[in-house]
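For this view, one protein chain was removed and the others were kept in their places.
Take a look at chain A:
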């Protein structure tokens, strides 16, 4: 049974069909990248999986169960978390609290907390927050307000917030967008490390083909809302259809 499965997923905005009959699946421990030109429906697909958008038609299953009736926070509770394309952090709070919130949310977010218990008695929350910040290399900056971090570090924190949920499936929406080459290299290294350490299953949306080719077990290519190809990095590199649609004209 695949970890995540979408079945004939259709999303229309008025007359525009953003995803058209998309059926994809991700197995446990698989690293999948989602590529395609602008407007191909990548973000829409991610937003459908996180339940930010309702599909017009189709079905999404996680661990074999439909998630269409769930709210976004329930999806996180089930084990799907997402890192945003921009640094979506808690700016005025210290870095450690950013990580604590994420650890708290995934563990207890469904409102089972005691109003009068002290947070510092939740040892497991602190443990997860610490481990996460060490993984993303921000432990030394834990007392800094998140807003005061340099841009690259904010994006690492963003990834950390998604990781602190200890997800079974991590969705990453362009984790290196807008980064300098150094920051990009550091982020790729970070993803590689975390992937090895945590047996991470992820779905990555990324424009940088070098990253995609290096990091993925499998690549799914979207164009105009439809899956036009999928396969290993080698297969995708060889595919003429992909070259036409996606790399279209670049070689000519």
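The rule we apply is simple: a contact is a pair of C-beta atoms (placed from the backbone, for glycine too) under 8 Å apart; a residue touches a chain by one contact, two chains touch by 3 or more; residues count from 1.
Methods note: contacts and distances are computed from a predicted model.
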{"item": "Chain excluded from display, named as in UniProt, from \"Branched-chain amino acid ABC transporter permease\", \"Indolepyruvate oxidoreductase subunit IorA\", \"Phosphomevalonate dehydratase large subunit\" or \"A-type ATP synthase subunit A\"", "value": "\"Branched-chain amino acid ABC transporter permease\""}
{"item": "Candidate in contact with the missing chain, chosen from A:108, A:195 or A:237", "value": "A:108"}
{"item": "Sole contact to the chain not displayed, among A:17, A:85 or A:144", "value": "A:144"}
{"item": "Candidates A:10, A:93, A:213 or A:228 - the one touching the absent chain", "value": "A:93"}
{"item": "Residue ranges of chain A at the interface with the undisplayed chain", "value": "50, 71-73, 76-77, 81-82, 84, 88-94, 97, 100-102, 104-106, 108-111, 113-122, 125, 143-145, 148, 161, 164-165"}
